[in-house]
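Yeah, one chain of the complex is gone here, protein chain that is, but the others are all in their spots.
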Amino acid sequence: MSMMNFVREDLRTAVAGGATAVDVLRESCILVTGGTGFVGKWLAELVAFLNDEHGFNIRLLLLSRNPHTLDIHAPHLLCRKDISLVAKDVRSVMDIPEDVEWIIHAAGTPDNRIHASDPLRVMQVIAHGTGAVLEAASRLPRLQRVLNISSGLVYGPQPLSVSNVAETVFSGINCASVQTIYAEANRFGESICAAYRNLQRLPIVTARPFAFIGPYQHLDRPWAINNFIRDSLMGGPIRILGDGGKVRSYMYAADMAWWMLSILARGRSGTIYNVGSPSGITLKTLAEKILRITGDSQPIQVNLSHDFSAKRSIFVPDVSLAEKAFGLGLTMDIDTAIRRTIHWHREFTTLK
Amino acid sequence: MTSSSEKIKVAILGSGNIGTDLLIKVLRSPYLECTLFIGRNMSSGGMHKASSLGVRTSDQSIEAIVNDPDCCDIVFDATSAIDHKRHWAVLDGLGKTVIDMTPAKIGAICVPAINLDDCLIERNVNMITCGGQASLPMAYAIARTHPDVHYIEVVSSIASRSAGPATRLNIDEYVDTTSSALQYFSGCEKTKAILIINPANPCIDMQTTIFAKVEQANIEALRLEVDAMVRIIQSYVPGYQIILPPTLENNRIVIMVKVLGLGDYLPRYAGNLDIINCAAIAFAEKYAKLRYDQLRITNHESRITNCFSIIRNSWEGVDKCQKF
Partner (left out) sequence: MPKILISDPTLRDGNHAVKHQLTAKQIAAYASAAEAAHIPIIEVGHGNGLGASSLQVGESLHDDATLLEAARKHLVKTKLGVHVMPGFATISKDIKLAMDIGVDVFRVGSHCTEADITQRHIGFIRNKGKEVYGALMMSHMASKEVLAEEAYKMQSYGADGVMLYDSAGALLPDDVEEKVRELVARLNIEVGFHAHNNLGMGIANSIAAVKAGATILDGTACGFGAGAGNTQLEVLVAVLEKMGYSTGIDFYKLLDACDLADREILSVIPRISSISIVSALAGVFSGFSKHVERISKEYDVDPREVFFELGLRKVVAGQEDLILEVAAALAGKEKRCA
């Protein structure tokens, strides 16, 4: 099976005959910033799917600072007539082609290694990039909507007593810390959106993504699920830093793409939607699931050297707003998501 | 001596610290003229600086040169090793002479004090690393005065604030590139390069120590050789100075040098960034002088020589990328 067909299977499941819900996007031109990242690649796959199988005839512009990454990771997207790559730093966007009607602003890396090593660039890309895109968007004659992709981290630490954080529950963030620059930058990004909505009446919706898993997500990212899958694929053992009591949730990439596009097409300006899985899972249970699927025989290593209860944390969204507004749901549960992800990596990537 | 129209036109690719400091040096040069300063982000400090100096800027990256191939004869590439490989594929086709400031190691490696003239026929000239520019002339002097060099090692200490995110991420490339250049210029197979980043405040000046193990040390001859070498280096890096002349200690030859920068765009302690830029300018100026002399003796018809003719190249990626 080819990469394209693998992804197509996932998208057929995620869209599940509901393509007409985004009919407003037919025959239009969509710009995606951060176009060659994880979100960008999946949106490109989704648009390609809608064009090929549902005759949407969307033209897609992917803006990226390093468009060459697509050569390596998704070459089949490069040769399509309906997808164009634009080599550009998002901070430097001054004009957007006037036939663009829809914008998905997905620039800004969630990679916490880069947040740690180059915090200034991370903040500038989000702050200046959002400002530049919206300034240019405000001169577009037929702009329908902008989807700003922010982060679920803007809420601050989720109280342990709250199982699912809703769009209105903020706990506060220490703004004088290098550990929160990504969250703070995204908060600022959302404020810029609010200002452009007010000043220019730009139609802007916001998505706050939580954690995802699936094809095109690199396993070298230092996030728990990626590390567990990588450890297990390499023959184990899976190592959990801590006692495995942290609670996370994971949405499969194809669902993520469909949710994002649905929010773009149908979201109300000024509204904010969480995007992610509402089903929390402890890291220990997650590791056990991965172990069962890979068939890796080595026991999971948990650190029991001391009491980790003070370090417990939870990061799980309440997504009922988007579910109710657009009839969206998760078409892949965590087991299917892990199975598909592992299948993808075994088939298409090399871990060495 | 040269009017603006006779200066050699250069483009600077990369608007970070190295690129911006190069710009200041080019603006001061009697032989060079910066016709285009190219980055990817108009809001960066380097772009603002260039605009404030009245230099034409572009955020189109390599395409800025593709779109206006006549804009320059020389390109300084101060981006990254990965980007340089792509850039060279384009610039080679356009017939440009490229001075590579990254550790991409595609072209001829150049230390002006050692092999400037040999490099003038090259189209891609690599400036190695900052520690390399400081230490290689000394290693070369040791090799010239000692037939049997068993081992050469160089240690550079730089101020923490002069090491940006790219330098830090690519510290392995620094070590590998410097030690292989040491092999190349000294002829000694066993070499080692070490980089130390020191956070002291006020910032330390860039300093490099050269160690060598030789069969029979000839310190007298080495001191003469080093003195001569230092005079050459100082002609293009005024802040280069010996702080410990060749000394035999614990059965090893030791030489220590310090490099104070010119304080152009970067502060004076950042001698590490200054020396590699001074070396690049030394090459570009020599190239320009040669070109200028040639142009004077040839008549107007042959003025457009082969070296400068533009070969359009069908770079696939160019068409794929829609321009804003």
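Going in written order, the chains are labelled A and B, and every chain counts its residues from 1.
The criterion applied here is as follows: a contact is a pair of C-beta atoms (placed from the backbone, for glycine too) under 8 Å apart; a residue touches a chain by one contact, two chains touch by 3 or more.
Model, not experiment: these values are computed from the prediction.
Screening A:Asn5, A:Asn66, A:Ser117 or A:Ser320 for touch with the missing chain picks out A:Ser117. Although one chain is not drawn, its touching partners on chain B can still be listed: residues 151, 153, 155, 157, 160, 165, 168-169, 171-172, 175-176, 192, 194-201, 204, 207, 209, 211, 213, 243-244, 247, 249-250, 252, 254, 256.
In the full complex, chain A contacts the hidden chain through residues 112-113, 115-117, 178-179, 219-220, 222, 227, 230-231, 234-236, 239, 241-242, 303-306, 311, 313.
Going forward, only the chains that are shown with their structure count from here on.
Centres computed as Cα averages put chain A at a distance of 41 Å from chain B.
Across the interface of their complex, chain B is touched by residues 61, 65, 67-68, 78, 84-89, 91-97, 117-118, 121, 124, 128, 132 of chain A.
Listing the residues of chain B that touch chain A in their complex gives 40-43, 59, 61, 63, 86, 165, 168-169, 317, 320-324.
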